[in-house]
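This is the structure I want to talk about, given as structure tokens.
Heads up, one of the protein chains got dropped from this complex, but the rest are sitting where they should.
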Amino acid sequence: MRVKVGVNGYGTIGKRVAYAVSKQDDMELVGITKTKPDFEAYLAKERAIPVYAAGEEFLPTFENAGFEVAGTLNDLLEKVDVIVDATPEGMGAKNKALYEKAGVKAIFQGGEKASVAEVSFVAQANYEKALGKDYVRVVSCNTTGLTRTLSALQEYIDYVYAVMIRRAADPNDSKRGPVDAITPSVTVPSHHGPDVQTVIPINIETSAFVVPTTLMHVHSIMVELKKPLTEKDVIDIFENTTRVLLFEKEKGFESTAQIIEFARDLHREWNNLYEIAVWRESVSVKGKRLFYIQAVHQESDVVPENVDAIRAMFELAEKWESIRKTNRSLGILK
Amino acid sequence: MRVKVGVNGYGTIGKRVAYAVSKQDDMELVGITKTKPDFEAYLAKERAIPVYAAGEEFLPTFENAGFEVAGTLNDLLEKVDVIVDATPEGMGAKNKALYEKAGVKAIFQGGEKASVAEVSFVAQANYEKALGKDYVRVVSCNTTGLTRTLSALQEYIDYVYAVMIRRAADPNDSKRGPVDAITPSVTVPSHHGPDVQTVIPINIETSAFVVPTTLMHVHSIMVELKKPLTEKDVIDIFENTTRVLLFEKEKGFESTAQIIEFARDLHREWNNLYEIAVWRESVSVKGKRLFYIQAVHQESDVVPENVDAIRAMFELAEKWESIRKTNRSLGILK
Amino acid sequence: MRVKVGVNGYGTIGKRVAYAVSKQDDMELVGITKTKPDFEAYLAKERAIPVYAAGEEFLPTFENAGFEVAGTLNDLLEKVDVIVDATPEGMGAKNKALYEKAGVKAIFQGGEKASVAEVSFVAQANYEKALGKDYVRVVSCNTTGLTRTLSALQEYIDYVYAVMIRRAADPNDSKRGPVDAITPSVTVPSHHGPDVQTVIPINIETSAFVVPTTLMHVHSIMVELKKPLTEKDVIDIFENTTRVLLFEKEKGFESTAQIIEFARDLHREWNNLYEIAVWRESVSVKGKRLFYIQAVHQESDVVPENVDAIRAMFELAEKWESIRKTNRSLGILK
Partner (left out) sequence: MRVKVGVNGYGTIGKRVAYAVSKQDDMELVGITKTKPDFEAYLAKERAIPVYAAGEEFLPTFENAGFEVAGTLNDLLEKVDVIVDATPEGMGAKNKALYEKAGVKAIFQGGEKASVAEVSFVAQANYEKALGKDYVRVVSCNTTGLTRTLSALQEYIDYVYAVMIRRAADPNDSKRGPVDAITPSVTVPSHHGPDVQTVIPINIETSAFVVPTTLMHVHSIMVELKKPLTEKDVIDIFENTTRVLLFEKEKGFESTAQIIEFARDLHREWNNLYEIAVWRESVSVKGKRLFYIQAVHQESDVVPENVDAIRAMFELAEKWESIRKTNRSLGILK
């Protein structure tokens, strides 16, 4: 059986998930939706991906441009087993009624509240929870990044305080700023801590800042340990954690720029870095506290999670089989 | 008695200290040094500030441009009681021998190691320590910022973890980047914690990041409390702490951009914000932990400290008299 | 007689015009309008500037915050002889009916179409045209910048092609981007050429680009000469042109950053640079073509124009008397 997958909302996340789905031998990409015939729509068509209008209201725009669509979202919903909703923040919750009506399973993204789904999902942390479920939320890029490394340390964690330095806009967004400022989330602790807790039950508080960069988020993490752990232990744990990679400043990884350059040097599609990047030199234990710094490629770290979520929802594979399959298909290094 | 002051190194910090000194009725600005006749040198001259060459080796540059200097650094040293060294990081230590030879007292800046001076100084924290001293180091912009708020909370502090999001370049520096990246200090904890400890004996660890902005540094501070404290207590303390101001997001202070705009709206010279800016809404107590976020105007927060350091070194005034005098002369709000 | 002036829209331009008006001995600042009680509103109040709600609809916001206003825009209109409209782009045209009904003269800004007023105004180019008029439009920052230098060269101009490299956001705007992109106006020639022609009848075409900076616009100007002119002639002309200053790279003016630093070094309020900055070394004549590069401080170059426009509208002074008076009051260098 190949699960029939549709993608509603073909933007930063949607187009990457569509690509990843098309690389799986147990899934089939049935179509994607667009609200307008921009270059992304044309490219999808050129690649023989059926393009549906995201709703009836968008049909005129396509017609005016002479762009033939394969139908509307409702038509797509009739053809799929599961829809990956990657529409803008908050829109997924509104779309849910449509999916229920059509009787298709649905995956939502991190811009939605946890309550939109039965489970908030990070494959390596709680794959089993999504087995057979109808509605799964793949958590945000930041939450996925925090969960990847913290779940690996979970038994040692007494308390976590993480400061997130967030990119202001994705690389293809030329509207959003700031150009020259730092914007704090003045509500401290920020909402990111509780979001991690929708996946793993750890004691965590966070604060968050937006800075004028497009490439990656960076997390400065401090863990109060409940049992002793050396720096070498932590490095060993991370080296044995899937979707986490260690980068050395000494080898030229001075900033997020060189980490992205590494993904470009690998010829990853869209320079995706599906893995969380931990600076090796930053791993430091001082008494009962562990510190480390990691970077998160916001555009892509959640992509393998969407693939695994589909497998779990249709019980196509058990946890590690799915993770390994996804990793292999996307060139994830480990 | 008016203390005769010279400034060696007339850049970001030096020109502001020179200005501040010229506003004091118990000090006299005798001259400043320059390495080349750029617009800052011409402006100093237009304002009747004697301009000295920073060394013999710089004389030809001035001569070629037809810019008449008042002498060299050595000439200036003969005329002053104290020299404020605001040369680039690390150069102050090398200059110290000259100052010793000339028998003048000297103030160094935060780019120098603590060992360059007898005391590392933040007026409101340890003014008395500098009384009568010959060599004083005004600590860095970040250390000054951390010390201002943390010394006010000192008796409540068990442990501090502060994450510093640093501006990449000062506004008048068009050479330094990055343009689009986040650069961590991969050595965690960073050197900033120990630097605070040169002023106040608290238990503090820090991490630091450079981001593409010019306006201010931002600190995300977490304090483990040794005795209970409410949010209101903290606000009250900060409201009664000199050189600390509370800013409300609700009034439009969404980022460092609006905080600097406030300084511009006040018509502060160079938009100096001598005060540390704490976001009122960010002050938050969760159990035994206090969180708050502050911004530091790196170009100017250390300026009043230099003025107070001079007063302490010459025993011109006791602590609060000096602080109040400096505050009044610079329009510091409280 | 002191002309009674109100300012509707107290943002980047409005607050600077209000300040400039308050510095004139033949004008009186009667009040300003705000839509909400942010820090700019509080600062105005602290400075005893009467704050009016920009409309009835904004009253609840002020009431909720306990901020007492002096009335609404309509109340302000009853007390003034002229209103300076500095509301966001396009809103001035809608406001005009209110001003007509109240029987007050009005000045509009460059975000409005030329048709909103009887004359499009740059003092040194066409002061006389505004004499006694009821509705005057002070043209945009870019048009003012182009007009200042081009009107000085007018008799030599056969054709002008100017490329404008525009700042993305004002320094206090932390919302607008881009963070890392260049955005062209793809309609070439852009609308800026015709806008210059609303002030001076020259043959001009332009193109425009937005880049991630906040400080200044930069113009690369090429003039096809109708009669010979040497580089020295051009320098002489600019040296004798009011509100135009020459800056030398050789003195350290390498970019817009140092030009703004110069305004900061002058302790100009908000680092206003009312004057257009021409790089001296860029002035170059090759055969029949003249090239030069200028920078425009978008936040402030139109401010003296607003003051002069008021004088012209009330026939308080003839052209050069007004320009000199405005220059003196604002510290404009020449």
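We just call them A, B and C in the order they show up, numbering each chain from 1.
Here is the rule we use: contacts are C-beta pairs under 8 Å (C-beta built on N, C-alpha and C of every residue); 3 or more make two chains touch, one makes a residue touch a chain.
Because the structure is a prediction, the values reported are computed rather than measured.
Participant: Taking the whole complex into account, name the chains on display that the unshown chain touches.
Facilitator: Spelled out, the missing chain touches these shown chains: A, B, C.
Participant: Out of B:P60, B:G177 or B:G287, which is the one that touches the chain we can't see?
Facilitator: B:G177
Participant: Sort through C:Y42, C:F67 or C:Y161 and give me the one touching the missing partner chain.
Facilitator: From the options C:Y42, C:F67 or C:Y161, the contact with the absent chain belongs to C:Y161.
Participant: Just one of C:G145, C:P212 or C:P304 touches the chain that is missing; which is it?
Facilitator: C:P212
Participant: Kindly state which of the options C:I83, C:A130 or C:A181 is in contact with the chain not pictured.
Facilitator: For the chain that is not drawn, the touching residue is C:A181.
Participant: Which parts of chain C are in contact with the chain that was left out?
Facilitator: Its contact residues with the unshown chain are 161, 163, 165, 178, 180-184, 186-189, 205, 207, 209-216, 218, 220, 222, 249, 254-257, 279, 281-282, 284, 286, 289, 291-293, 295.
Participant: In the full complex, which residues of chain A touch the absent chain?
Facilitator: These residues touch the chain not displayed: 15, 37-40, 42-43, 171-174, 179-180, 251-258, 260-262, 264-267, 269-271.
Participant: Spell out, residue by residue, where the missing chain touches chain B.
Facilitator: 168-169, 171, 173-181, 183, 212-214
We adopt the following convention: only the chains that are shown with their structure count from here on.
Participant: Please name the chain that ends up farthest from chain C once chain centres are defined by their CA atoms averaged.
Facilitator: Farthest chain from chain C, going by C-alpha centroids: A.
Participant: Report the inter-chain centroid distance for chain B and chain C in whole angstrom, where each centroid is the mean of the CA atoms.
Facilitator: The computed centroid separation for chain B versus chain C comes out at 35 Å.
Participant: Starting from the mean Cα coordinates of chain A and chain C, work out the distance between those two points in Å.
Facilitator: Comparing mean C-alpha positions, chain C is 46 Å from chain A.
Participant: Could you check chain B for residues that touch two or more other chains and list them?
Facilitator: Expected reply: 180, 254-257.
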